[in-house]
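Note that one protein chain of the assembly has been removed; the remaining protein chains are unaltered in position.
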Amino acid sequence: MNRLSYIARRLVRTLVVTVAVVLLSFFLIRLAPGDAATVMAGQAGFADEAFIQNLRAEYGLDQPLPVQLWKYVSAVAHGDLGTSYERRQPVLDIILERLPNTLLLDGFALVVALAGGITLGAFAARRPGSAGDAGVTVLAMLFYAVPQFWLGMMAVLVFSVWLAVLPPFGIETMGADYTGLARIGDVAQHMILPGMTLALYYMASYARLTRAAMIEVADADFVKTARAKGIGERQVARRHILRNALIPLITYAGLQASILVGGTVLVENVFSWPGVGTLAYQAVTARDNPLLLGIFIVTAILVSLFNLITDIAYSIADPRVQLQ
Amino acid sequence: MVGGMALAPFLSGHAAAGGRNVLNAMMPAEPATLCYPLLNTRLVQEICANINEPLLLLDWDFKPRPNLAKSFTATPDGLAYTFHLQPGVRWHDGVPFTARDVVFSCDKMLRQLNPRSRNAFNHCQSIRALDPLTVEFRLHTPFNAFILSLMASNAPMMPAHIYDGSDYRTNPHNFAPIGTGPFKFARWERGQYIRLTRNRDYWRAGWPRIDDIYFRVCPTPEQRMVALETGAVDIAFADDIDSVVTKRLRANPDIVTTTRGYEAVGEIAVMEMNQRRWPFSDRRFRQAFMHAIDRDFIVKAINFGEGKVATGPIPSNVPYYDPKVLTRYPFDPARARAMLDAMGLKKKRGGVRHRFTFLLIPDGGGVQTRAAQYVRQAASEVGLDIELQSSDWATFGRRTGNWDFDMDNNSYGEYGDPAIGTSRFYVSSNILKGVPQTNIQGYRNAQVDTLFARAASAVDPGETQDCYSRLQQILTRDVAMVWLYERDPLLFYNRRVHDAVTGPNGPTDGMGRAWLTGVA
Amino acid sequence: MTALVAIAGLSVALPPGGDRPYAVRDVSLEIGTSEIVCIVGESGSGKSVTAHALMGLLPRGLDAAGGSIRFDGREILGQPAQDWRRMRGAEIAMIFQDPMAALNPVVPVGRQITEQIRAHRSIGEAAAMQQAGDLMVQMGLEAAHLHAFPHQLSGGQRQRVMIAMALSLSPRLLIADEPTTALDVTTQAQILDLIRTVQKERQMSVLFITHDFGVVSDLADRVAVMRAGEVVESGPVRQVLDDPRHPYTRALIAAVPRLSGSPDPLPPHAPVLAVTGLSKVYRRGGGFLGLGARRETRALDKVSLTLQRGETLGIVGESGSGKSTLARCIIRLADVDDGEILFDGADLAKMNGRGLRACRKRIQMVFQDPFSSLNPRHTVSEIVTAGPRAHGEGAKEALARAAEMLALVGLEASALPRYPHEFSGGQRQRIGLARALMLKPDVLIADEPVSALDVTVQAQVLELLDRVRAHMNLAMLFITHDMRVAARICHRVMVMRQGRVVEEGPAATLFAAPKSDYTSQLLAAIPGQSRLEA
Partner (left out) sequence: MKDFLVRFLARPQTLIGLLVFAAIVVLALGAPLLFPRGPFTIVGMPLLAPGSPGLPAGSDVLGRDMLVGLIYGARVSLLVGIASTCCSVGIGVLLGAVAGYYGGAVDDVLMRITEFFQIIPAFVLLMVLVAFLQPSLFSTVVGIALITWPQVARVVRGEFLALRSREFVQAAKLLGESDLYIIFRQILPNALPPIVVVGSMMVGSAILTESALSFLGLGDPNLRSWGSMIGASRSAMWVAWWTTVLPGLAIMVTVLALNFIGDGLNEALSPRRRR
């Protein structure tokens, strides 16, 4: 199968799915009672009829729903995701401003989780049932069971308050206004706690997955073949067992990337990380419908792209899989 | 003890970076706009007060002080006010500030956009520029709170040459405001800070005394406390800091804590009842409810001793407060139970007299929510079963505005004069379906309507006081609203900041006069 | 003749809790230089474990409990891992039953060969690849196949790759563990040929594990028969085949079906089932909104057949011939694209819903896999009475008949409350047969009913099927890949290839004098004919 034509077809499909996301989320969100005008009025603590009317007219909320939908869809088709109620800025600008922060944090977490998880999993799989294996398994279960937001708070308590070695909040030191290398170092320092908090949960998953897959692959016939060829155990483990055991991880890593894009609400919230997650939380509490819709659309597109990349990566790692 | 630990060196302040004269102020969230009249929230006020100035300021005795208006005269009948403007004032873009701007701001922009200003300027028959430096306001009827209505957040002066004829809501200067104030807008780094910088051409000599003000975003309460403690932020405004940690901050020698600066707001935390519905419509029920809750406890335990119990509709630290006429409601559950029995609200199965819902204001689980949780518990002791309902601002605004609630919690500011901030919650003319933050309780009392009208239009201050005394008598007897406590919001600032508060309007007067030690 | 390998008194213990204490017990066996030795036995006989012990590759949990293995006079049992490693691949090489599973799926086959070469010889990748290419050509492959992944090759090609890999360092002993069991009969013949050829060329010793006496007779110099972990008989192949001493050996040889002796065709009669022009195309892909690529496979191409009461029609073909699809289409487990299926005058192909349900009651099926054809969560009585109950018969009567039916297929009534996993493969096939017969069908379709069974059990089940067919005057459609099995019970035989009927006729005639080349090829490929048919 031709990879290019596959990608083209997948992109078309992404488009279709995105349209579905637009329609469904539009109705989901519009079906909820209350609108931007009442939000503003409630927050301002002072309102009269003219105030509400003005706001409704400004946001086009006084028009019938189908008209609103049509206007919205045609705007989206032109790459315009509308204007945030709360911030009165183009939704796309707001999201694109925050997206790099989230991707930075996610990327860091993903890499740490993968590296740590595979190492731990491979270590545990070397001797199933040993003390080391049990240790890794219990540790993984522990990180599985900890609420992420709480883990974050505890990390702050330990590393920022007790040990005082890492900064607890934000993406850079407030008021320092570093530039250049100093800024990169500063951001990196700020990324450690939220990044590790995010990574630990996934690291646990990767460790378990790697361990299970390696134990399963170790029973495969081709591993027996490899041994029958007289190659060393280390090479058997690396070239034959691990190489095959890692394939299912690709799917999972792709899934994680997708989840992370929109799913870091809690960790971003705890660490005041200025990313898409905090933005989503604010949008929900402020009933900022255009912003919410925008977040759904942007993440949907990103997730579709991640899925595509995952599939391609999978087909490269496993030649048996054909893209279709 | 965790809390007692010293904070790490990397957390310590970078405020004086490069020895510059920089003030870091706290901002719990980013504002939706920097167009002052468009969104008159406290957050916008704190920032924009440095940019867009009012005609007059207020001194500690609630007397007007000159600002953009160097003087004013009023006719004895209270029907005309003439303002003489400071000469030589220029907008930040260099255009001179004139009477045209005043007329535009008051007659058009503010009147159209800001409900609180509308309340004041709707009393005006005409607003005219007599010459480039003189403006005359003519009123239909006397309105003795008129001068106070021109203070601070009610009447910031907006540039006519920028806004006149444009669509206010989409004007690009909403994100880069132009004013006459001591600070100019410099930069908005989204998700990080808003920077204001010194207006070198400020009309008042010697001001401002600070080079830059950074308003820095600190979205979570934990972060705000840390930022203040470490000196990353020099000043935190009302509500920025959770009352849970005030004791800790008060104990910090580097931080000054004050309740001054919010007197002109005169805020009261309240609970509103939908008085269209029984039993809230029954005065005896409302009285019993007041007896059932221990408002001292709310102040002491929930608010950690900050503020004081509210005795009536008018806060105790502002003019017209009259302690002699108030009906008081001490904590007395036995009496509350007796009163409920007497009105026929007897205990039914399970010891419950009545069930109703309580709509929570979305304060992020803060003091108001905690107070409501306490009230729920206290009410259950007298047989009232409250179901709390969380909300976001959309739900809160919609349901209160549409009178779709039993009880809610809220707070209101008096803004220097009951005619500005208080009457709107009690007069029947302000019962407006669909509009939140009005008389949503549906409280109706013809006598109260008349007294508020008379109080506002009386020319004789003695008559005004009489009216307000009678109003306080009636309203407290009626329990027109459940008043919990006077908020006395706290202002926290680093010891190195001076003259941060210069009048009862506090931060809403701007930071023009503030200065920092340790900087040349 | 000097023995290259001498196994003496080898025992391998099973982990505690198994059904017996030893996987193999007291096995002694010698393999001479350039000699082919076959170990033959049914499943669980310990033949594979013996081979693995020789490779030092016993599965985790199994350990040699005693005995000795000498290789070229040197004791290798219990030698250090380092020595094993040096030996494996270089002196002893091994090929396995399923070459797909035995090759690393994500590495090109060339790299898998060079990996072995370079594990023992210090040469560069390019030189190793050159060698690998030469080997591939010798094995009848092309050098271009070096870059292919295992899944891109056919089963026979994959096994050739395995052999190339095994021979890459010219080992002195090749162990082949059922290397042809997963292959079609023609491919099997080619692979056996190849092994014979390279063995002769290289003067290599071969240990060949199989369950098929046909293969033994074609290939072996000497043979060892194993049962339940022990060698019951061994000796030169002629001697064992012609004059088996042990009763088990005799039973094994007797159970191997022969091509001759097929029943004569029945006198023509009105058919109960008549299929005309049946076609079926499998379409794959399409995918979301039809955006995917479509691929079509013609599984059946205008197949016609007739079947009368009391008659067994055999349908024979290699994998991919469409024989199973044909069964599924006739019984409408798969939809038909074209053609008619006349059953008692009604066209099954056009039926749906209730009508189909009524007709299906009279056409029942016995499946191939004794493990997946019975619901593991249902008792035998539930399984056997399910049909009658679904058609409204009372639970009591159904149960009574179930006991009778079990008796007919040779099971006790005490089987009723038990679960399938408590039975052996042959017994399960009997239960499956009882289930089908409970509905008193007119037609019985048997889809490879004996191919998963050991040869002795196979014979019993075949005999049962034939008896039941006669007893109930059933029309039976018997689908198999094994000509010898078909020959045993079929009146008539139809040979299929790639969805088409190649040839059809009375069994005896067809096997004796095939008309088509394809049938002749198939017949020629059957191992062991020359000696066993005698």
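Labels for the chains are A, B and C, by order of writing; each one numbers its residues from 1.
The rule is simple: contacts are C-beta pairs under 8 Å (C-beta built on N, C-alpha and C of every residue); 3 or more make two chains touch, one makes a residue touch a chain.
Note that the structure is a prediction, hence the values are computed from the model and not measured.
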Give the labels of the shown chains that the missing chain contacts, considering the complete complex. A, B, C
Which of A:91, A:125 or A:266 sits in contact with the chain that's absent? A:266
With respect to the chain omitted from the figure, which of A:100, A:132 or A:147 is a touching residue? A:147
Consider the whole complex, including the chain that is not shown, and state which of B:129, B:186, B:244 or B:338 touches that chain. B:244
Looking at the full complex, which residue from B:26, B:113 or B:302 touches the chain that isn't shown here? B:302
Write the list of subunit C residues that the hidden chain touches. 288, 331, 333, 357, 360-361, 363-365, 367-369, 372-378, 383, 386-387, 390-391, 432, 435-436, 439
By the contact definition given up top, give the residues of subunit B that touch the hidden chain. 2-3, 220-222, 225-226, 242, 244-245, 247-248, 297, 301-302, 304, 360, 362, 364-365, 369-370, 372-374, 376-377, 380, 387-392, 395
For subunit A, which residues reach the chain that was dropped from this view? 17, 20-21, 24-25, 28-29, 31-33, 138, 141-142, 144-150, 153-154, 156-157, 161, 216, 258-259, 261-263, 265-266, 269, 280-281, 284-285, 287, 292, 295-296, 299-300, 303-304
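Just so it is clear, only the chains that are shown with their structure count from here on.
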Subunit A-subunit B separation of Cα centroids, rounded to whole Å: 39
How far is the middle of subunit A from the middle of subunit C, if each middle is the mean of its Cα atoms, in Å? 49
Subunit A: which residues touch two or more other chains? none
Within their complex, state which residues of subunit C touch subunit A. 55, 57, 81, 84-90, 93-94, 96, 98, 101-107, 115-116, 119-120, 149, 151-152, 162, 165, 285, 287-289, 291-293
State the interface residues of subunit A toward subunit B in the complex, per the touch definition above. 32-52, 54, 58, 86-89, 94, 97-98, 101, 156-157, 160-162, 164-165, 167-170, 173-177, 189, 269-270, 272, 274, 278, 282, 284-287
In the complex, the residues of subunit B that touch subunit A are 2, 5-11, 13-15, 17, 22, 24, 29-30, 32-33, 39-41, 112-113, 115-116, 118, 169, 174-175, 190-192, 214, 216-220, 222-223, 226-227, 232-233, 362, 392-398, 400-401, 411-413, 432, 434-438
